[in-house]
Each structure stands twice: as C-alpha cells, then as structure tokens.
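Left out: one protein chain. Kept in place: all the others.
Naming follows writing order (A and B), and every chain is counted from residue 1.
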Amino acid sequence: MAQLELLKVAKTFGKNSIIHGLDLTVEAGEFLVVVGPSGCGKSTLLRIVAGLEPVSEGDVRIDGRSVTKLSPKARGIAMVFQNYALYPHMSVRDNISFGLKLAKIPDDEVSRRVTDAAKILHLGELLDRKPYQLSGGQKQRVAMGRAMVRQPAIFLFDEPLSNLDAQLRVQMRAEIASLHRRLRSTIVYVTHDQTEAMTLADRIVVMRAGKVEQIAAPMELYRNPATKFVASFIGSPAMNFLPVSIFPAGTGMHRAETIGFRPEHSQFIPSSGTGKQPPVVAGEEDAIIVGTGAVKLVEPLGAVTLVHCELAPGLDVICEFHGANIPVPGDEGFLKINISQLLLFDGEGLRVRK
Amino acid sequence: MRKGTNGLPVFSSRLLATCLLLVPAVLHGFPIFYMLSVSFKEAAEAYQFPPSLLPSHPVLSNYSDALHAAPLWQFMLNSLIAALGITVIQMLTSILAAYALARIEFKGRKIVLGFVVAMLMVPSEITIVPNYLMMVRTGLIDTHFALIAPFSASAFGIFLLYQFFSSVPRELEEAAIVDGASRMRFLFQILVPVSMPAIVAFGVFSFVSAWNQYLWPLVVTQSTAMRTVQVGVGMFRSEQEATSWGMVMAATSILVLPSIALFIATQKQFVRGLVSSGAGVKG
Partner (left out) sequence: MSENSASGATRSAWLFLAPALILMFIFTVAPAMFSLLLSFHDFKPFSFTLVPVGLDQYMELAGSEDYRASLMATLRFAALVVPGAVLGSLAVAVLLDQMPFFRSIFRTIFLIPVGISPAMAAMLWVFLFNPTSGFLNYLLSTAGIAGPAWLSDPDWAPFAVSLTTVWKEVGFNIIFLMAALAQVPVELQEAAWMDGANAFRRFWHITLPSISPALFFVTVVSVIHAFESFGQIHILTRGGPAGSTGVLVYQLFRDGFENSRLGLAAAEAVILFVIIGGVTLVQFMVARYLKGSPQ
C-alpha cells in the first residue's frame, strides 16, 4: 500500500478542459471514492493515476516518487475495469496470472498467489473456465483477482459494479469492503453511485465538471455539505431544496437563497379538515410549519414511509410520514420542518453558515 | 414466399424449389464430373462421337501419362510456395498495419487510412509491366521471389483487419497495458487470438486468391520448373486435333483437386472472406 498524491493535475483535450488543476492526497491504506455525475472527469482522473492517460499539467506521485512519466506497469498499480476486460481466449487462471508471467515472476510464486486470490474471491472451481462461461459477478471477481495478485501499491476501480444487477451490486460491495479490510491496500474507486461511495469510502471526493466540490468522510459530506451540489448528490432519497421565499420572515434565513433539508428532518401532517394548523408537539420546538401541499406519491418502504407532496406548482418535496393511516395521493397536509437541521446555500450554491 | 404457420416455407414450395434447382445444379456440376469421367477413359473412347457419359473400361494410364508429360508435383510445389509465402507475409504485414490504424492515435492516421482505401481500388494491370521490368532488371525473374513479392502486402487485408480490430473494446488493451504488456505482446498474445475468425477468413481467402493467379505467374515464370499450377495446366492446352483428351483431363483433375478440396474444407471461412471483400469495396 502506498500514498498517492496529485499535484495541480489538469487535463485538456484540445480546447476542452476535462480536469481543472486538482490537488488530492490519498493516504496509504485509505479507501478513497471519487464520485460525481457522468462527464465530471472522474474516470479521466482515474486513468491519469493509472498512467493510461497523460496529464496536461501537474504531477502524480506515489510514495513521494513522481510517476507522471512512467508507464502503468512501472507505477505499481492495478486496475479493475467497468466491463471486466478479461482476455476472452484465456482461462480464468491464465487471465489472473497473465501480468505475473509478464513480470517474470517464478511459476511457484505465481501459482501460490493465484491460489490465494482464488480462495479469497471464491473462484476455486472456476479457474479452468473461460470468461464466456462466467456470470457478471464471477467475471468481476476474476477481474479483481487479476488486480490483486499483482500486489499493487494502489488499486484502481473504474465503476466496477455498474454492469451488475442491484442485488449483485450489494453483494459485491460487501466483498470489496471486506477485501479492503483484509488487504489494507490503498484504493481509489470511481463510481457515479453515491450509495457505493457512502458505504465503501473512508473519504469521498465529489467532483463536478472537472473540479472538486468537496473531499470529506461520508458522514461529514452528509451532514456538512460544502455546496448545494454535494448536498443534492449525497444521500438517498435526495435532499429537498426550497427557495428562501417560502419561509416565513423573521426566521433569520434571508442571507441565503436556497434552503435545503433532508426528508428525515421533515414531516407530512395530514390536515384534519378544519383548516387549523396542527398543534406544536412536545420535543419538536425547533420544527415549524412551512406550508401546505397535496400528496402526489406515497412510498411505503416498510421502515419509513415517504410522501411526495406539491407545495406549490413545480415545487415538490419529499418528506416522511409517521402515523398509522398512510395518506393517498390527493390528500392535503402540512409540511413541518426541523429548523435546526436546515442547510443554507447562497446564490452560487455555496454553503452559508448560520 | 409463402410461409406456413410456423414461419417456415411450406413443404410444397420447398419441394418445387428443390426440383427446379436440380437442373442448374446438374449443369453446373457437369463440367467437373465430365472431366473426371474423361480422365479415366481409354484414348480412343475419349473422342468417340457420340461421347459417352461414363468410361466403359476405366483406365489409369491417362494419369501416369499426365505425370510424365509435365512435372505436375513441381507445379503444385511452386504454387504452394508462392501462395503460402504471399499469405503469410500478407497476414503479418496486415496485422501490424491494421493494429496501428485501429489502436494507435497518431498524426496522419486518417491520411494513411484513406491511402489504404485508395489502394483497394487499384487494379493489378497497372502494376504488371513495371513490376515485370523490376524483376528482369534485378535478375529475379523466374524465381519464387518474383511470384511472391509484388503481392505480399494487401490493402484488403489491412482494411478488413482494421475494421475487426476497431470493434475490440479499448478496455482489453488497457487491461493488458496495466498488466505490463507491450504493444507487440498485446497484439500477438491477445488481439490476434481474439480476432482469429477474421484472420483465418482473410488467410483462406488470400491463399485461394494467390493460388488462382494466372497473369502474373504467366508473365514472370519462364522455365517449366518454376511454373505454377495455373500456368502449368495451360501447357496441356494444345491446338492439335489429335490431343489426348484423356491425359489432358487427367492432368487437369490432378491440378484442380487441391483447390476443390481446400475449398470444400474451408468453405465457411472462404465465404466470409469473400463477403468482406465485397462489402462496399472493390471485389
């Protein structure tokens, strides 16, 4: 495991700037996830670290040594690709050992490493099969095995789970996490799925349009997003955003333009039909009624029920419902929000501290 | 065509088609059949009129006569050397060039690609005379080199493999690079095995085309010992009335047999190569 540093790394294709002067340090043994929407430059960044893409500016260092001019092989990295990229004409065993043989590692060492990897990744029975005989999840594990046996300084993952179905994804996430715990390797993992980021990462880098929006541990990103983009990207279901005009005057929020709050900090309270506001509940002094809306969609998820309601034309909000009688679309109700959990954002989308 | 409820053609139309096809098929296959038949006929029977369909007393003498009349094995050997040489060099040079065009981003790539496509449209007649002069000048006329060299690069091969290589995902090469493979190693240890169907199709097509060449071997070989099968068989064509047709047919049978056998064995690949040669470009 090694430390990775990116110093003022930038990448341009012709006139397009894909990555703007980026600085990043990944500590040895850290699981770093780079997350962001398509086109944000995260894959390009990973390929730059791998050495598959040259930098336009800046330096890449591994354990303090500059590798910017080195080939991927010389950098001591290994990569797991989105489409597995297994060699179709070779057996699983040959796929895994290909890189080792190229490095002229002695045969007994090669087979030892292959056997170990196969054991960890449950590939034992598949060693003599060809890739076309494997399922998606198995192929991905072979790809991981191929990377693992090279005992790289840094592991790179390029959206490895995006081609798997939902259930398999959950399973593989757990396997990758346990692999990290076991090997204690430095991992840089790219994905567009914020759930993967949140569950796997020690720290997350949120990227947008070639720039870093924020780098922080998952819960820190969740609780303290630096920008509106980060706030909207992290967390599922997504954060709600309301223009500050919705809020009653005097609540001290008018330095901001947009107010964000998470569904779990809000409630839908069905109107009793009398037009009167629901009473203040003990222990909820921080909560205020922001307005009324009609229910558009109800999602009973079991542990929690989510209600999508329309506060104003075009202004939809997702909030939670606690109660026995689950509302149906069309019902009217009040939206109650916990003020202390509000996040304020200015016109540029930057966080305004209270 | 009328289809039954399961989407397949109705039995009666299949039967009708079969019967209708018998006539052209028989006519089409007849020359080869007749060649064989005549090759086993005794000398006199060969030109009796009306001609018989089958020999009444089959003999093998025509075959031994043919083998004595001309060095047939030598012809086949020459054709083999020439065709193999052409095929192997074409495959090698095409694989290398197609790889560069398909997988390397370099300045001038589009120009080279355009050049290759332009080469596809150049008919061989325009190069015959100068190539011939070159062989005479260098004293290489009447050699295997002369048979092979001018055809050792194939724009068709480059283009065909370029299209195929382009369809292989980029990630595969990147995985190989990360594994530490050089370009050459990736090309020959991974890309070529993965592209085997296209390469074999091209190889078969290339071999058969080389084997069947006529004008160039005619022009560039002078001694009987260097003649190829195609030119050699022409030696049996004589204007005289008293030709021993039995022997001529026997010689032809011997010399055409490798082509037919090879063709039947590699039909699928040959057709694939044939179709690629036609798709959108000069056949």
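Assume contacts are C-beta pairs under 8 Å (C-beta built on N, C-alpha and C of every residue); 3 or more make two chains touch, one makes a residue touch a chain.
The structure presented is a predicted model; accordingly, all values stated were derived computationally and were not measured.
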item: Residue of B:A46, B:M76, B:L172 or B:M226 in touch with the missing chain, whole complex considered; value: B:A46
item: Chain B residues that touch the omitted chain in the full complex; value: 1-3, 7-9, 13-18, 20-21, 24-25, 28-32, 34-35, 38, 46-51, 89, 92-94, 96-97, 99-101, 104-109, 112, 119, 121-123, 125-134, 137, 149-153, 155, 158, 177, 182-183, 208, 211-215, 218-219, 230-231, 233-234, 236-237, 245, 248-249, 252, 255-256, 259-260, 262-264, 267, 270-271, 274-275, 278, 280-283
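Basically, only the chains that are shown with their structure count from here on.
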item: Partner chain B, residues of chain A touching it in the complex; value: 50, 52, 71-73, 77-79, 81-83, 85-89, 98-99, 102-103, 146, 150
item: Residues of chain B touching chain A in the complex; value: 169, 171-172, 174-181, 185, 190, 193-194, 196
